[in-house]
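Pasting a structure below so you can have a look.
Complex shown without one protein chain; remaining protein chains in place.
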Amino acid sequence: MILRLTQQNHSIDVELISSSPFIIKIKEKEYQLDIIKISDNLYSLILNNQSWFLSYNEKDNKRFISDSKYESIIHIQNELEIVLSKFGFASTEDDKIGEIHASIPGLITKLFVKAGDKITKGHPLCILEAMKMENEINAPMDGVIKLIHVIEGNSVEKGNIIMEIE
Amino acid sequence: MILRLTQQNHSIDVELISSSPFIIKIKEKEYQLDIIKISDNLYSLILNNQSWFLSYNEKDNKRFISDSKYESIIHIQNELEIVLSKFGFASTEDDKIGEIHASIPGLITKLFVKAGDKITKGHPLCILEAMKMENEINAPMDGVIKLIHVIEGNSVEKGNIIMEIE
Amino acid sequence: MIKKILIANRGEIAVRIIRTCKEMGIKTVAVYSDADRISPHVLLADEAYHIGKSPSNKSYLDVNKILSVIKISGADAVHPGYGFLSENVEFAKTIQKRGIIWIGAPTEAINTMGNKVSARQVAKNNSVSLIPGTIEPIQNPKDVFQIAESIGYPILVKAVGGGGGKGMRIVYSESDLTQSIERASSEAGKAFSDSRVYIEKYLEDPHHIEIQILSDTHGNHISLGERECSIQRRFQKIIEETPSPFIDDLLRKELSESAIKLAKACNYLGAGTVEFLVDKYKKWYFLEMNTRLQVEHPITEIVNGIDLVREQINIADGKPISFTQNDVIPQGHAIECRIYAEDGLNNFQPSIGKIVDYYPPSGPGVRMDEGFIKGQEITPFYDPMLAKLVVWSNNRKEAISKMNRVLSEMKIVGPITSIPICREIINHSSFNSGIYCTHTLEAILPELVENISKEITPSVASLILKKQYQNQGKIISEELSSTWLTSGRKDGLE
Partner (left out) sequence: MIKKILIANRGEIAVRIIRTCKEMGIKTVAVYSDADRISPHVLLADEAYHIGKSPSNKSYLDVNKILSVIKISGADAVHPGYGFLSENVEFAKTIQKRGIIWIGAPTEAINTMGNKVSARQVAKNNSVSLIPGTIEPIQNPKDVFQIAESIGYPILVKAVGGGGGKGMRIVYSESDLTQSIERASSEAGKAFSDSRVYIEKYLEDPHHIEIQILSDTHGNHISLGERECSIQRRFQKIIEETPSPFIDDLLRKELSESAIKLAKACNYLGAGTVEFLVDKYKKWYFLEMNTRLQVEHPITEIVNGIDLVREQINIADGKPISFTQNDVIPQGHAIECRIYAEDGLNNFQPSIGKIVDYYPPSGPGVRMDEGFIKGQEITPFYDPMLAKLVVWSNNRKEAISKMNRVLSEMKIVGPITSIPICREIINHSSFNSGIYCTHTLEAILPELVENISKEITPSVASLILKKQYQNQGKIISEELSSTWLTSGRKDGLE
């Protein structure tokens, strides 16, 4: 089993050599780790007598792992995806360019654009109100508003598509 | 469903009237409770707007429930056991009189008696060593040592029978 | 004598008030919305009453429901905490008419100081310096163009009834003025039921410094020293400390004296906070007065060894403050990090979800004021603050080291939290040197985000690999095997 782990612009490939004892390989180097689950999402790892107390969380298709120094936010590609990316195919998990999604459940309190409007990057599109704050959503790109999926007063779930730009 | 709950010398019978909403009856009085599980062993109960934050634990056939005022240690009898006790039959869960059990895992470091010894209540029987302390176990009653199940140096699990007195 | 207090609030501040009540032998009544059935304030109070649906205007802001709980529960006093009804004059008047004690500021003081325009008038009358700007709310956005021009851009648009960054906008040029006023006005209307806004000068490298005061019915007005609150994102405080590394004894004295002057001028009672902006030249201006308990009050409590909620309750009960101005000799250094359910790497976007695991901070010099419990769902209905983490140490250097230690130990799994970004701020040279202002966080944020995740360590990689392997149905035993049981039995227990 091989996975490609990406954090910001940094990627590594990691291979499972053995599951018991737990041995992995990164950049031709093997590591044997002692991994113990403590409770629901807390883990203790010991690697060459270095102790790591980690919390693990999966959220929005990312893995959040905290140790005492860093917070790592990791995106995973499996073997198939690694092969596909070699041939220039993008990961299927990425959002389609031009789709504006709700980043948090909330209420659309204001729309600044209508279908057909020509906009430039940074142009305000709508107000998404959540946790008592008015969040202005701005255009991520230049383009034309293709379709608006909501009207003012609609509530949206996280991830719902609000509008499309092309 | 009726249970008899006993704590020290105090007993009550409690009857389940409905499971949803959760209604119980104690001494002809009905109570409707809002019971919510918070995590593994923590519960929130609201009864007539009184709020109870309880921890629940089963250990050694007893139920330990803590609220902000009391620690309750409850022994349960079910319907069959209630009926039996009416006819004078003791609960089957009680220890047999005269059996000396290990109250904690440990090591028998010393025996003060041998089979056939006549003893009086309070007479030292053996030393059970655990958590770095030597715990002297004394006779709970007058009697004669019938059988000893261990020799010096034996380790015992919690609940193991150490010896019998008659 | 107050015997039973209804806490008209939720989250960490409700818990914090309940705790002091318990220590004073006072019964507590919690109110809760649908979303808050297992919130700690419900668990820890003696009584708990459901008051409606999750949106706060259907529960925590619903005055009639809270009035009826006061009646049913027999509470003889109300503590409003901060936010929600804490500065609602009508509510305060209504309960007081019914003979219920209001553990808050006098309604006249809330009216005068809660409204920024009249507050500025009081400051002016008492020769406390003010930031240049409109003292009256804006009637017509067109009228302000000339004033804005005379003050000079950038300017700030601020809500008359506001606080906490809501209804606030920076305007960098004339072309944005109209739209910013409209936006701020609309936000203010929703947040404070008062859509009026005003404008003022935006200062150079300003520090947000506030003075905690206490006033009682015996004519005592005491200053408890300052709090440095300049680490802010989106106008919301994230880290506070006392003493401020920026101000000196002279300035401290001036600010304290001004704060007490204002408290006297408005016949203040209870706990209040006078906020100032101090520019890089140590020129200072009155900003506003918060006529209630403040989020960041614990750092003042710790350095002074007092309990502000206890003082509030005693003052409301007609008792004098339990100490004098001469007793106020702050000791050591305290820092507070607000633990928000927010993604500091992603422009502080709120994050929701269940608290699935929690390793609490503890040890010497640590105070945690939590508003959550493991198992609880964090919802989008309320303020995203989960907890306040406060440390105390003998001096600033040690306090920073301690905060760093605690942030690195504690874990909250579920929503994304501000723990990592707090850790980065605490370790950044600006914070370490003590040279920072209200613009600092925004300026260093890209650097902090960059710092947060630099490498993928073998430990992180292996944990992900293991979890993925298991997700494919390949089970590896994760739990600790009870080796001690076997080895223990083998070797005896000696």
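The chains carry the letters A, B and C, assigned in the order they are written, with residues numbered from 1 in each.
Following the convention adopted for this analysis, a residue touches a chain if its C-beta (ideal position, glycine included) is under 8 Å from a C-beta of that chain, and two chains touch if they have at least 3 such contacts.
These numbers come from a predicted model, not from an experiment.
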Inquiry  = Using the touch definition given at the top, which of the shown chains does the missing chain touch?
reply    = A, B, C
Request  = Pick out which of A:36, A:144 or A:161 touches the chain that's been left out of the picture.
outcome  = A:36
Ask   = Thinking of the whole complex, not just what is shown, which of C:173, C:193, C:331 or C:470 touches the missing chain?
value = C:331
Message = On chain B, where is the contact patch with the chain that was removed from view?
response = 1, 3, 5, 7-8, 10, 12, 14, 16, 19-20, 22, 24, 26, 31, 33, 35-37, 39-43, 45, 47, 50, 52-59, 63-74, 76, 78, 103-106, 129-136, 158
Query = So that we can see where the missing chain sits, which residues of chain C does it touch?
reply = 15-16, 19-20, 22-25, 33-35, 37-38, 44, 53-55, 57-58, 190, 298, 301-302, 305-307, 322, 331-332, 359-360, 362-370, 373, 377, 379-381, 393-394, 398, 401-402, 404-405, 408-409, 480, 482-484, 487-488, 491-494
Task = Touching the hidden chain in the full complex, which residues of chain A are there? Just list them.
result = 36-39, 42, 44, 46, 49-51, 53, 68, 105-107, 129-130, 153, 155
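One rule holds in what follows: only the chains that are shown with their structure count from here on.
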Query = How many angstrom between the C-alpha centroids of chain C and chain A?
reply = 30
Ask   = In angstrom, rounded to a whole number, how far apart do the mean CA points of chain A and chain B lie?
value = 52
Query = For chain C, what residues touch not just one other chain but two or more?
reply = none
Key: Where chain B touches two or more other chains at once, by residue number   = none
